[in-house]
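Below is one structure, written out as structure tokens; comments come after it.
Removed from the display is one protein chain of the complex; every other protein chain stays in position.
On to chain A.
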Amino acid sequence: MSKGEVDYVPARGGFSFDLCRRNEMLLNKGLKPSTGNEFNFWKIPSYCTWDGVILGADTRATEGPIVADKNCEKIHYMAPNIYCCGAGTAADTEAVTDTISSQLKLHRYHTARESRVVTALTLLKSHLFRYQGHVSAALVLGGVDVTGPHLHTIYPHGSTDSLPFATMGSGSLAAMAVFESKYHEGLSRDEGVKLVCEAICSGIFNDLGSGSNVDICVITKGQKEYLRNHLLPNPRTYISSKGYSFTKKTAVVVAEVLLTKITPLKQLVEVIEGGEAMEE
């Protein structure tokens, strides 16, 4: 079987179909294709102690001395079993986690397996290193995959750590003080959530860059709980007990807007089939 010389054309983006011919050949030889619906099932023994990862974050986004968003979401979705908390420049953390999340999804389709935390870690780490620290994203990546629970920190220049507990951001010292004094192994789920809440609250009340509410995300094998606004330790101070009523004038303006009639315009454009092609 002689193969003719194929001119090598470098990829210019988009999807790569290089392996299609090879897949076809394998199918002809009798290989069963993997569908997207196959997943490995694991039995959780009942004698195991609670095993998983708990992520927590505050909800304040600042623009210098001003609070730009008092209830933002800092716990980003990466995969059904992996979540990532981001500190630093909000645009950078959002963009980087979204990019890697979509890369992970494509990888899941390609391999028909659950994503692993180290995959996300390596993708994030190489992306951040490539930009030499200019992408100002400090991340705490946590998740549970087939190899067990994992927790990693990723710094803006691309270095990573694997730790039992980790904090990042301006409130990291206040939160770390709580972890260093109160963390021990063998915490149950509720104790763990309580400890993470305490650490975030310590950041909220002792650091000016953190504030508002506490978000929690609990990830265990096979399931995750995203507890948005799990704690609201900063409620509005003065609320009128009588409620708030609006004067009659405001009601009239609202009604006028709702009653506006819409008249459709007549179509004046004619579509001609088969005209001449545009000049380039």
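Here is the rule we use: a contact is a pair of C-beta atoms (placed from the backbone, for glycine too) under 8 Å apart; a residue touches a chain by one contact, two chains touch by 3 or more; residues count from 1.
Note that contacts and distances are computed from a predicted model.
S.K.: Name the omitted chain as UniProt records it, choosing among "Proteasome subunit beta", "CBPA2 Carboxypeptidase", "Clathrin adaptor mu subunit" or "Creatine kinase U-type, mitochondrial".
M.R.: Listed in its UniProt record, the absent chain's protein name reads "Proteasome subunit beta".
S.K.: For the full complex, which residue in A:C72, A:L104 or A:V118 touches the chain that was left out?
M.R.: A:V118
S.K.: Out of A:R60, A:K74 or A:H150, which residue would touch the omitted chain in the full complex?
M.R.: In the full complex, the listed residue that touches the missing chain is A:H150.
S.K.: In the whole complex, not just what's shown, which of A:A68, A:L106 or A:L163 touches the removed chain?
M.R.: Only one of A:A68, A:L106 or A:L163 touches the chain omitted from view, namely A:L163.
S.K.: Across the whole complex, list the residues on chain A that are touched by the chain not included here.
M.R.: 116, 118, 121-122, 147-148, 150-151, 160-164, 173-174, 176-178, 180-181, 185, 202, 205-206
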